[in-house]
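All protein chains but one are shown in place.
Chain nomenclature is as follows: A, B and C, assigned in order of appearance, with residue numbering initiated at 1 for each chain independently.
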């Protein structure tokens, strides 16, 4: 029961897939920041389901409403509460699942731990609860953008189809050009075809999402137990369906020697840079001014249209289930928005902890 | 500046490579636990340097002393402080490094962030500060073992040499048989040869360490921001030199379909198990009772015996450095102990948070 | 910007006097607890304004709505969100106050710190935001009552009128018999008369509220920085208008000698008790099983119907203001409910931290 994240920019999320509402309370947002519902809506729309054939057909408008924390068009230093009401619920689809945990879904652990489990659409374990992350992330992103920090995620892999390396400057534009959100346009076509073909067969597929961050200052992160890479790993692993996080060269670095892996320094203008970026922008647990590059492994959506073996927890016997409901055949495209949100919250929090952003925008106050 | 980890079992570490002492304060350890210095020493000896030709030849006995928190041979609920004095320092080896950050070491970010930087042996950024983790981990491990929870790490990969899958029950025994701490004995020989050959050339190499946990109960972890996998990812990524963390099938799961990746349930006796373990023992952010399997990518030791390009931060010009000092050619074997420690602290903390261990061992109190 | 309180039973409150809504998110409430809106409403009704001539005539029904965290009539371990919409706002009453801080109100410090200040009705600094405390407190109180712990507050003093000592068992009944909520019925009459007379003159008056707790187990509190008395002092001092907190004999103990002040022990049945209770139920920062007795000093409502000197913060000049709006002439009676709520949250949090209540009511889960 830990639904708050962040040390200074603290985001508490609440709500479940089929409950009345999903939302977030953001405490610690600097005051005097212009903020309106549209700032959040624009990000929610990116993760919204039902927008194309790659996503679930649960059609939710996901309109956000700000209940507190904004006065006269600007934040006022008090907690910002924003909520989205659940509208399009098909709760009857889930009745038969009671006490029969779906394989590789959270049902089993939720029931085991909490007893009273809201099994409709996965309850609080549903991907739908990441609406809370996106609300917090949208605000974080807006503030970061004031400091010229850009956070962008794209799909690097779907199944065994891997995207080619694309220049950092082009990733955003290219990946916006297709529904897969992949910056390698040729790969994107293959990925889309693969996803649709698996969808037809009631199957699903995993992938890899990469998050790129440009413009973060040197020194974010607090060794030894609040390191930037540690907090990033936590934030991204906390996203449902993520099974791995790697930074810079990641697991490939295991194969390298020191001579191959070391990032040598050089001076460029008044800045210190590294000629390679195997470190992915983080050394010693702190940002070194180079782009921060993070990749996450996403598992295939566990809801598939095939008979699966499970157990009846009431009768304690083996049974089979045939999962109904509406699901994404590949969740990677929509995870991009959630990953950007989660990473943005981490970065903003460290900006505030490190004094890179004045609390309450004291400077702005006098304008 | 975040040197405390854990919510209930809180471990604060302090000290630097060449300072007076390194140590840890453990607050929140249940009372009435038998504890002596030897319980900690046994783990410190596993990470101790200078014990064989695979490690640095800095020879430190690393004798631990308990200063508080133990009364009459048992913990008493007050903070446990344990320290190790630094003895074998070669501080003169580091004088020349002042203002010249070593590539892929933390020097650059530490100097940039904090200004006043203890550059001797990497200061607080040194791997030597993981002595604090091992102190905390040794106590955690001892308590976990009372609950039949076993945490064991071994080397899965060195450079491109990968160990074969070894039966869970045999990993500990086999990996103890060689200095590489690899459970695949044939691979271990190749790894040792590779490390020694690179060492001769002043080079180093990365690898992969796997941590296996057996016996943890169902339900550890607190969604949505305190998930078990999130906290594990953070704890392990916080270990210096780690660039990736994966759980269960990890990055390989990206290539799978839902049919391949899903872990189906079945009843065995009075337990619910899964027939495969692609989830690595964690679903929905909580343990499901299956073994927890985590792998981390370790970068090659960045201290190598070759001229490297860096910058002089005082004169702001490009320079070259030739790193002296004493270093491990492959840090993986010693990382196993640190990884076990860090994971043990996370697990114990969740056991206490979840009420699996009564605070203050109330049960034991009446014995 | 710290709007969360508690370590395990974490309550985050939000909202301002004239904003859309006021509410709370409760994270860490054990699962499987029966909970409905009426459980919260009953407490909100006690602090509701406009109910008699001793209170402000702002008439708010303060109907609560639960948005999340309750499934099938019981808590499910996920965050509970409950809100109250603001209905009866007279915002125009406050327009003239912009940049003119009311004496002894928070206006001045809020403007100074946050710049953008919601001056309508005191914004987030309004006593109305204690609706959040009462929501959290209502849930805490319900759980505590399952453990036979009773928390009750009454008015001990209004101006210089002091209530007589009343037997612990009778306080609740007697104090419910009058609008002042004073257990000494004669004093209550005098207090009521005093308050109404001051109200007529546009004046207000302070007082003392006492909170009594019966039935708490031995050992709540965590020395040396999380003591029970420390957390109680914080929780109660955090209530607006409180200027002092004392426990047991409080400030009177300063006048006593050790012989007079010491609480001697004796055996009663299988329990250890003290023959006096100068300690107010807490020694060494932990509960000792005796009733916990806490008193708080409440300042007179600072909104009074008389010209007062203040400053114009825009023009930086001395000015006078005549405060309009609707206010309680003595806030003590309504503070009783808030004080009970705040104390209940502290006690429940320690019950959970100390393992006195099983997380997720594991015991109940199997019923």
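Observations, loosely collected:
Keep in mind that, in the parts below, a contact is a pair of C-beta atoms (placed from the backbone, for glycine too) under 8 Å apart; a residue touches a chain by one contact, two chains touch by 3 or more.
Predicted model only: the values in this text are computed from it and were never measured.
One of C:27, C:60, C:118 or C:222 touches the chain omitted from the figure, and that residue is C:222. The residue from B:52, B:68 or B:148 that touches the chain not shown here is B:68.
Listed for subunit C, the residues touching the missing chain in the whole complex are 1-5, 13, 101, 103-110, 112-113, 124-125, 129, 132, 157, 159-160, 198, 203-208, 218-219, 221-227, 229-238, 240, 242-267, 270, 272, 274-275, 278-280, 283-288, 297-304, 306, 308-311, 313, 316-318, 354. With the whole complex as reference, residues 1-4, 8, 10, 12-16, 19-23, 25, 27-29, 31-32, 66-69, 71-72, 74-81, 83, 113-118, 123-124, 359-362, 364-365 of subunit B touch the missing chain.
For subunit A, the residues touching the chain absent from view are 353-355, 358-360, 362.
Note that in this section only the chains that are shown with their structure count from here on.
Each chain gets a centre from the mean of its Cα atoms; the one farthest from the centre of subunit A is C. Averaging Cα coordinates per chain places subunit A and subunit B 27 Å apart. Centre-to-centre spacing of subunit A and subunit C amounts to 39 Å, using the average Cα coordinate of each chain.
Across the assembly, subunit C contributes residues 359-360 that each touch 2 or more other chains.
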